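Missing here: one protein chain of the complex. Every other protein chain is in place.
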Amino acid sequence: MNTATGDQNKSSTQDDSAAADLPLGTTKQWARMHKWLRRGIIVCLVGLVLEGSFTLPFLAIWYGYPTLSFHDICSELMKVRYNNESLECQHPYPFPGPPLGGAPEGAGVNTAKDQWGIQPVPQYPRLGFRELVRIHDQRIARQKAAEHNTRVPHP
Amino acid sequence: MNLPLRRSGNGKTATLPTAAPVPRDGPIPVEDQIEQSRLAQRRADKWLIAGTILMGACAPGIFGLPMFLYGLTLLRRASKAGLSVRPVMVTLIGYLVILDAGLNLQGWILDMIGNHTLIYRVLYTAIGNVMDGGYFWHYNQLWIGGAGAPGEKSWEWACILVVFPMRIAASIAFLQMKRWGHQWLIVTCWFGVVIWVGYVMNMTEYADIRFGGIVFPVLGWWVFDIMYITPFLAIPYLHTVNREIFSD
Partner (left out) sequence: MSDRDRQRRRALIAFQIFIYGYLLIMFCIQLSMWATRNW
């Protein structure tokens, strides 16, 4: 009796071993699906890691680092965002700041160009690669020229 | 971790922890098998955890990935050697869900409470300007600060307070092969379906804000965020894995 069941067990385990060595918890009918899910998961994992590592350096370079410091980038983006050349990023921002208390940095600023309505449409320009540097330099040059003009009266 | 002891090689339905395993190459005492398995599991987990922590910290993630993959390799080797270790799929899903939830939590918690620090003002407005106008348009003008897009803050709060912490807790229990971990990971991954449906609809509704004036409209966000579909990959596995391998 024992040998009979033993033989049965042996043949069934041989059949199963002949099939792919299935991981624990995976049965034959789901093995293919689990294989593809595993591949998808590994792709997502690698993708997340690459995104996490390279996002900040990519953004920094796109927006003008190291020509512009982080403080400059912050201020330039704020100027573009609110269409207002007089805005500067306050750093360090007074403690505690939102959401714990105090006014947010954009409080009361109403110069942003938007088509308002139930579906607001922003009107700021698209920023190209390192365009912030160009915008920054042009504005500095313009301000210097304006200063020079006011200091040296026209004949 | 009470991993069921495997039969020799076929890995089908799990046996109860108290059943003696069919030995592979000659008789191995059960206690030795358990001890070797435990040690192999712990060794792999050290690399997996270290890798995941680094990957969760974003920038050092590129160093964390090889560590994580090495941990997976150790696990696979132990499994092939006949030891009772956690299945690779359970490991992958468990750690990836933790990573996914951790990265989201990090990003959104900082948008809630770090939105006036210099680094995050630069990072989020820059990300906003590159791929998702919701994080650029009127950033830091709401009383609560942070992203100004309609509906964005609500999603952030719901996820930070409910979904992601629950998902991480369930994932840790899932990695420990607990029954409740498996069950609650199913529940929290279905939350993820709700989030994706609602969040993407919100973006589409306010598409002008989210994609107008942006460097890489539409494609930027999708290429970046499609990597977060972990719940969609986990759900089919969680529903088809043999539940017996998870113990109380």
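Chains here go by letter, A and B, matching the order in which they are written, and residues are numbered from 1 within each.
Please note the rule applied: a residue touches a chain if its C-beta (ideal position, glycine included) is under 8 Å from a C-beta of that chain, and two chains touch if they have at least 3 such contacts.
Please read these numbers as outputs of a predicted model, since none were measured by experiment.
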Worksheet item: Looking at B:Trp143, B:Trp157 or B:Trp222, which residue reaches the missing chain?
Response: B:Trp222
Worksheet, complete the sentence: Where subunit B meets the chain that is not shown, the residues are 193, 196-197, 200-201, 203-204, 207-208, 211-214, 217-218, 222, 232, 235-236, 239-240
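Criterion: only the chains that are shown with their structure count from here on.
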Worksheet item: Which whole number of Å gives the spacing of the CA centres of subunit A and subunit B?
Response: 18
Practice prompt. Over in the complex, which subunit A residues touch subunit B? Could you list them?
Written response: 13, 16-17, 19, 21-28, 30, 33-34, 37-38, 40-42, 44-53, 55-56, 59-60, 62-63, 70-71, 73-74, 77-78, 80-81, 89, 91-93, 97-100, 104-107, 109, 112, 119-128
Item to complete: Spell out the part of subunit B that touches subunit A in their complex, as residue ranges.
Response: 4, 6-14, 22, 55, 58-62, 64-65, 68, 79-80, 87-90, 92-93, 96, 99-100, 103, 112-113, 115-119, 121-123, 125-127, 129-130, 133, 136-146, 206, 208-209, 212-215, 224, 226-230, 233-234, 236-237, 240-242, 245
